Every structure is written in C-alpha cells, then in structure tokens.
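What follows is a set of notes on a single structure, which appears directly below.
What you see is the complex with one protein chain gone and the rest in place.
Going in written order, the chains are labelled A, B and C, and every chain counts its residues from 1.
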C-alpha cells in the first residue's frame, strides 16, 4: 500500500548507495525532481538504468554518483551528445564509468520481462549488430519449435524505480497518459516504485477503463511535485522546454560551468522550486 | 488498407477450407455474427484457435467444420461444459476432433508472441501441470543467464482472425474498449484480420490517446454488424445475454435439438438478424 | 436450510470470506470463490483488491458475475488490462497474494483436476480444462480452495493434474523449483482444512456448526485426518449472512431479469 511522502523522505527511504535504480521516462514525464533530490542527498556507487539517459543521468554521472550505466541511447534527444557521460567514458572524469549498452528493443523487452517476473527476455534482435560482441549480457536462445536463434538479454529488475506521472487519486492509484513509454514496466519491474505526480485528485471515477493506472498497492511512495518533470513535460499540464535541452549542451560542455550550474540549480534548490520553472510552459499545454 | 465489406463477402474473401482461424473474444465482444456466417458458408477442416471456445466453437464443432481445436478453457463460462465439443472428443461425433490444449497463460503468451512476430513464447508456467505431458507443443528453454527452465509454446499465427469491436471510423481505424481481452494480439498475430463493428463514426478525434486502436492498415476488412457479438456483449452498447448461455446448455445437450436450433437460428438467418437480438439488452448497457 | 438458520453452502462462503484480508490481492475464480471474495469486500475487508482473469483489476461488482468477463467487472474496476498483461505482469509478476480456486476433483495434497474424468486421450467426461488455474496455482503467493464435499469430488487419486498443489506432499513443490506456498487453506461446506506443516496433507482444523467428524468422512474419498485440537467454525454473523443473501438476491434478480427478456430475444432471433 502506497504512502504519500515529501519527496526528500520518499527518496531517503527508498534509495541506497549501491542500488540499481531506474529514473525512467521516454522523453515525456522524466522524473527530474526525484533525480535532483537524489543528487542533493549525495548517493554513491549507483547502477543507473534507463533507455534514454539524458540530462538527469548526465548530471548524476557528472556528480560522480554512478558506478555503472545500463542504457540504449545516451544522447540529448534532438540536440546531440551527453557531455558529462562522454567525459566519464572517454576520460574517466570524475571517475571511470562501467557501461552496459543495449538497443531500445532489448531494453524495452528487458523491462517488460522484469515486470513479468521473468529472468530474461527473448526477441529477434542484434542481428549483424556489433553490440552483441562487446556486451556479454547479450546471449541467445534457440526456439525449440523452429530452431531460430533469438537474442536474449537479462531482465531489468531495479531495486527502485522513480517515475513521474500526471496524477494520483486519494487512494494512491496513479495515472500515466500520453506517451506512456516504459513507465508501467519500469515501475512493475522494480522492488520499490516511487512516483512523483503533478497533483492529487479525489478519485478516478471518470477515467476511461483502459488507461494506464498503477494501483496503489503496486506503488511504494507518492510525492506531489508540480512541474517535477521539467525540462521534460507532462501531457495536459505543460509542454517540453526544448530551450533547456539546447542550453544543457553548453552547460555540460565545461566541467566548471557544470559544477556551478549544479550548485546553483540543484544543490541549493528543493523540489518546491520546480513549479515556477514550468509556469510559462503551462498555458500552451 | 482495410475495406468495408458486407459480412458475407468479408468471410468468403478471407476464410478458406483448412485454414487456422481464430474467432477471438474473451467473454466480451465475441464475434458471433462472423462465426455464424462461416457456418452458413459451410467451411470444412478448420483448425479453430481460441482461449475460451464457447458457444460459437461448440456450434462449429457440432456442425462438423473443425479438424482441430487449440484452446485453454473449453467451457460455457459460468454455466458448465460445452456439450458438442464433448460429444466430438468423447464419441467422435460428428467426427473425431484433434485437440491441442494449453493454459490461459500459455495461450495469452502465444498470441502475444504471434503479434510480436516471434516463433515462440517463453513464460513461467506448467510447473507440475500434466498438460505438459500430453501436449507435445509444450517444451522448455533454459534462461542463459540464470539457468532457470521456462516453459515454451509455439506462437499462434492464424491464417485469419475474426474479432468484434465497438466501432470503426470512416478511415477504417478500429476501436476496442472495455474488457479488451486478447483482441489486439489475435488480430495482429494473424495474416488477415476481419473485424465486425457495432457502428461507423466520422472520426476518432475525441478519443483518449492511449486506447486500443487498430490502424486501418492493420485490418483486412470491416463489416458493420450491430448486435454482432450476441449473446456476448459490447461494452457501451448492450449487456451480456446470460439467459442465452444458460439456454445453450439445454440446446447443445441433444444432437437433434442442436441441429434444429442451428437450422432455424443460424442457417436460415443472416447477419442482419443480430440487431433485433440485442434490442432488449440495449437500454441497460 | 437446516435448523441452524443458514445452509452449509452459506457457511462455506462465509468461512472462506473470513480468510481474506483487506490488503490481499485476490485472483478470483467464478462461483464460490467469487461469492466469498465479494462478501469479504462487503463486510470486513472493504479495501481488498479483486482481480478476475478477464483483466479487471480492483473490481467491486454490485451483483456476482455469471462469467469472469461480465461488463459489471469492468464498470467497477480501477483499471482493465489486456489478458496477456494480466497473466504476465500481474500473475507471473508475483503480485497476487491469494489465488482462489474451485475444483472438479481434489486430492488430499491440494492437487486439482478440472480437465478430464478418465483417460486424457479417451476421456469418460471431457471437462472445460485448466483456464488460468495451472499458473494461478504456482504464481500466486498462496492458494485457497473452496468446494462442496462429495466422494466424487474429493478423491484419493485425481484423474489428471490440471493444477499442481503439493504434489505427493512434503517438499514436492520446492523440488520442482516452485517457491510459492501453494494450497494453504481448503474450505468446504462442512469444515476448514489446513495442510499439515510437514506432510502437506489437508487436515481438518475446524468443523462448521452442527457438523460431525463422521459427516466429513462420509463425503470425502480419502481417509480424513483431524487436528488434535479441533475447533468449531463460528456461526455466520447476522451481517455476514445478510450481506451474502442480499448479494445472491441481487444477482438472481439481475440474471433472471435478463433471462426473461432474453428468452424473448432468442425466439425472435
């Protein structure tokens, strides 16, 4: 049964040094506020899992919190490279980063298998692709009926997954809508699921019956953080702050400028500061 | 790209003697009108696939149309046994019926794998269950990461799937809502998908973005048959005719009464007769 | 109805309902399990989560469904998912605390047959088959079974292992790599049974009011074990009985109402 908690407590209660953690969001609904809270609390030695590690993992890696990254597309979507991640991989700064790299198909299947309680996923993938040579976690199984050789990857089972969602009801059921991405799978694949939401509503009585709802007993904790996905967006609440993604490319290019930005915009701030960041993006949503 | 066709033509164009065919519907949205049309056209030697073969497969088997049945629960849901199927299995009447029996989990996974273009599905199932002894299509694969032995079944890839849905828009996109069951997977797993719908609307502009919609290019043909799921139901249109399910238990118990009922209610009728059958079930939906 | 003021079937359903807790997530079979789960929801466990294999999660039907996919289940659910998702994320994913099953044939180790009477290839009676049960039986954290007693139903050796209980007893589940508890409770119209901690044989731990040991043995196909300290099941409370009867009355009225008009419909059709 879920608990409504302040974000600082939800993060402190559910994340530990050394954990395998997913802050998931496929362009939409990225749990930035939760990631920033984890940065403020200074966790170490994390294994960061995400299909599309973008700004928040660039930030966590740049702050030296990650031992390993498991991912399928390490870019700033539509902009370019992730410069802190690059610095870690290319130069070992601030320290070396182990990487386990997959394709999107593999990661999507691995999360799906995790949600389904399976140890691995099979799919038709990596044919002729060189990742299979450099990633020992890409193996194969043979279909016992046709003899076809299929790719196999271990399922993703994070210790804890953080996602951002549009709303919870008072019972603690959570609604995700729009580009739903890999949110449901990431939450269900994890031992603990923490959700930040834009708002809490009385009930979900008028929702269409087939929407993506996580029942309260499948969620560990909920924190109300309006704007908590910024600079990503929340369908129906505020639009994507594309300019911040463009701006990040400059900030992250320089180690000092990065530290300074993090100090000012993350370390010295709280979850309450997110709401103001999306004010100007609301009326157009 | 889909075509709007009269049901008689949609069935004639897409079903052939000897085909593997799924008339799917998990209690809700059972494509009765399509099945009755297939009965009238007198197909033979079919392999009938369905998780829950109920009245319509009892009818097709009783009419001698099926060579084989692949299923996971051959009951009249909430009522009891399927007496025509029993007669075929126990007494070879009207002729012998080959059966390939699975669990729901296996069939659901097999359809899912079919929709996903895979040759087989793996899942944690059949542990200690005797079906694995009598069904040679239940095999196993070993997880290459953990060594766990998982069950494997061949994917379901029907030549043609028939489903019933609430509505199409004029472009031929199809909406399924409520208990969505295995409809989407059954349609996408098949080489050809034929959909009967309650009605055609101008567009789907006001639909929630995450509903179950089959785009027109994934559907082979659409036929408008109001009431076409009766005695099953169409969420939002009419309720389940539980009495007909109870009544079927008596009709199917006797070979002569069965033939007589089929003659009068199926052979001598058309798809246009379905609408009247649900009139009294509409106001309560 | 007996002079007790309630029927054995009512006692069965109510005793089963008492075993359920508010934080349980139940995968509900049709029939007696469905009635018990809904009585629990309407009495002491309003927060209980009921899941039917048609994909309806957190449903709260006002009348009992005839099938596992009646519209009422979807109308009152928190969300309704596809059948593959139901079996993959929710059942196989380990999120069901109680799988609640009925049985055509049951043995003393909680193994269930709903497939065939007689030989599989040439059955005397072809039953509907397993449906969701084979995986419910192994993926739910525990299994409750409820059925009315009869020598035909409670047998020494079942004809077919549709759903695995404790197999040959003892640690048979563990030896097959199954890490869930399996059947932990059997509630019949006469008694409450629990598996012996070591042998896993179902043992009567409580007799329903007015029931004797002899009555239990007469309607059971194996030699019944009774616990040393045999309890008596508390009688249904007025609230429990009224809740169950109201539920049944609403259900009968709903199904009968449909039945009348539907007969007319099928004559038309």
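We take it that contacts are C-beta pairs under 8 Å (C-beta built on N, C-alpha and C of every residue); 3 or more make two chains touch, one makes a residue touch a chain.
Since the structure is predicted, the reported quantities are computational estimates derived from the model, not experimental observations.
Asks: Who does the absent chain touch among those shown?
Replies: A, B
Asks: Quick one: say which of A:19, A:37 or A:112 touches the chain that got left out.
Replies: A:112
Asks: Specify the residue from the set B:188, B:221, B:243 or B:278 that touches the hidden chain.
Replies: B:188
Asks: Which one touches the absent chain: B:48, B:74 or B:115?
Replies: Considering all chains, including the one not shown, the answer is B:115.
Asks: Applying the definition given at the start, please give the residues of chain A touching the unseen chain.
Replies: Per the touch rule, chain A residues meeting the hidden chain are 26-28, 51-52, 71-75, 77-82, 85-86, 89-90, 101, 103-105, 108-109, 111-112, 123-131, 134, 148-149, 178-182, 184-185, 212, 230-231, 233, 235, 239-247, 265, 269, 273-274, 276-281, 285.
Asks: Spell out the interface residues on chain B facing the chain that's missing from view.
Replies: 1, 112, 115-118, 173, 184-185, 188, 204, 209-213, 215, 217-218
Methods note: only the chains that are shown with their structure count from here on.
Asks: Considering only which chains touch which, how would you classify the arrangement: line, ring, star, complete or other?
Replies: Graph shape here is complete: every pair of chains touches.
Asks: Please compute the C-alpha centroid of chain B, do the same for chain C, then give the distance between them in whole Å.
Replies: 27
Asks: In chain A, which residues are in touch with two or more of the other chains?
Replies: Residues 116-118, 209-212 of chain A each touch two or more of the other chains.
Asks: Out of chain C, which residues touch more than one other chain, so two or more?
Replies: 74, 80-81, 88, 92, 139
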